[in-house]
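One chain of protein is taken out of this complex; the other chains stay put.
Moving on, here comes subunit A:
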């Protein structure tokens, strides 16, 4: 029988604080600050006169409105493009790369407007998956904060005049620097080379905010391509490879390939994670060991000694490192070690271990191009700029004033005029751009042609899907123009590709543009691997000689949503809850619980974190699993020139960092001091508590699963006169027989890594409003889909006999310093016996003959009985008119302006104030799929109709389909897993959901971890 770990949703639930209990009982806050702006003392009483006035006005307005019928215009195209039909979506293959994430995408356009990105299944790298950032990037296209014209010192300037001035300035500039993040476009590099040919003394410097400089140096200038599907033992030293490290979408798919289980395949990889902050990857690990950043080198050394041998003794003695090392040695070529550290010494040892293992998961011959930034080169350039040795700088979508640790020095140098000519190609007048003389804003990637080579031999194309919205120019065209090359970048690109594609070029080109991806390698050839910067012995002595930090250690990390901060003005990303902390809108200091207790700090207390005399003030967030003696702060926040949405959220932690061993060190020694002030953190979880019944999420160990797959899931039984029965045998209702379709969804908790891509995908598909920080704090976020994150505690009910019931229950509430974590996507369960449907007084929520729980907005009067009666707490109430209420003009601006509204899905209603809304199982996609099938006089094919969340899932954890079709994937899956892993959340209340979950299996044969 499965042990029953007790799950708690947050510190508040664990402690059962009075406030939490109160909140748990009232889903909706009693205090409704809708009158905040009113300002009167008797805000709770509506004066009678006001009431009458309003009534009178309302009557008059209604009468007037009914008299005049507004004249609406129907304006057709003047010359209709052949492939555009109003009402029919077109999909174009393209590529998203923002300097850190690569995703091959399909762009869904309606009447020429891109409205959503979907994963491109043709891509051998991302294979149909999509990251949350890529999902959200379509909103950045319609960002009004983009610079909409060429500018000189912030004022509008004619394009030709700018070109003339820039050419003149560059001609006599001497040393010219082009500063960018990683560029993986071969043609763009060729353009830069041509530019360098025209202006001698040009150097191109790439840097990365979340740098992999150390990894590059340790591997001789290349980043190995990893294939996690080829690894049975994965040992990660602080590499958040499922969340933010290198190519998370690609890695997530590989990782999960080897972790999907069934009764036929009862094996999966084992994943050890040694890390400081609780990362997304760490929360998915089978064995997670918290350690201080200063211990990381020693931990790697311990594995090195065990696998390779010959190093000096390691001071890291946790026994789990030995287990990991032994497992690795046993796995041989099926083992893999990765590290997220930017320390070349650590990476050198990691490379040596992989080499010794002859790991099949590491491919150095066809390396990844995804990070090419060189920290040493960049810091040298910045020093040269400060010294006034550089004549001209071009910032190509790079914002080092904000996102480089030496940004302040650069800002000072630029302000002091140390560089004569400064040009920004950035899309907005950001922190760096506004200090530049000239601004020639680049197109958004959805307006551009480009090519990419994320991995050697794998090419990818981007094509424009909309006419440029503003008077901008593609950066490559700007560079070509200044270099005196009159060709357009499109022609330039085609010429480049003539050398890549064989056979009939036009045909091959059309196919490449159509598919979005192609195989082959483009010139200039990728950098070849050279000798590593360090050998193992040098690395070991470097690790041994590393300064021992005193006091609290700070580990700076990157968040899934906002990332390096370039997309800070994207409200979808700002409101995407962090997978682990569930916090939105801003950064904070994650501290271990014991430390906060010792300091008598509570969550939300603002502390001052000081490193090397520089400091930031941020609220604290108590993070279970945070290594003792450490704190974590996310980078990418504290923008001041991102735009209205992204400005002044959190603090910029990058200036606190320093260089070590010629690479940016993301760890530092810090001192903390309380400031006595408080700042609430907008967390989405602990707001929507599930009723206190078990079981909601289920998990078991691989050992149990191997023993008997039928014993891993606990099914509740109901006592009846005929003995114990399954809950669905006892019912009040007449069952309905589904004749046509019966839509359902299965979510494999073993595959779900909690990345949040589905959340943003759902938001884009269904026009879900953004509510902003204060409303998230008020527990009124509108996401239809949320990912519940549960921490487990160590105690469980099997201790009843030895410890007694009372003591066991007390132990179950004991804080766990390093809990295991489960993610559970939660949305409307589309119950066949839905409790919400029976309580609606106006029949606004009803059941369809295809199993959908329908929500009819125009019938809803907003009683909220349904939300009250929903056991899953998945219904959302529209407290405001998010598209007209000026309170939301900043955060939800895209619903206010014509420009922003272009992103809305025209097939889905924008909900009005006062109505309930919830997941519709993407009914618009179901209807469309059915219609297409009917038009072709056939039944819909399985896989043709997919909900937005299932489409974007990088790990294919979500399977959507017709449960009436016996051959559909979901039917087969449910048949296979019935009685094994398939379970319904809160099965005992017999609401009979159409969403089924599959029990999570953890690869830990001993129960030390979850027992």
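Criterion: contacts are C-beta pairs under 8 Å (C-beta built on N, C-alpha and C of every residue); 3 or more make two chains touch, one makes a residue touch a chain; residues count from 1.
In this section, contacts and distances are computed from a predicted model.
Novice: Looking at what's absent rather than what's present, what does UniProt name the missing chain, "Two-component system, chemotaxis family, response regulator CheY", "Formate dehydrogenase alpha subunit", "C-type cytochrome" or "Amino acid ABC transporter permease"?
Specialist: Hidden chain, UniProt protein name: "C-type cytochrome".
Novice: Check each of A:48, A:265 or A:739 against the chain that is not shown and name the one that touches it.
Specialist: A:739
Novice: Which of these touches the unseen chain: A:48, A:73 or A:319?
Specialist: A:73
Novice: Which one, A:86, A:484, A:551 or A:979, makes contact with the chain that was left out?
Specialist: A:86
Novice: Residue by residue, what part of subunit A touches the chain that was omitted?
Specialist: These residues touch the chain not displayed: 63-64, 66-67, 69, 71-80, 85-88, 739-740, 846, 848-850, 852, 854-859, 907-909, 920, 923-924, 927, 930-931, 933-935, 937-940.
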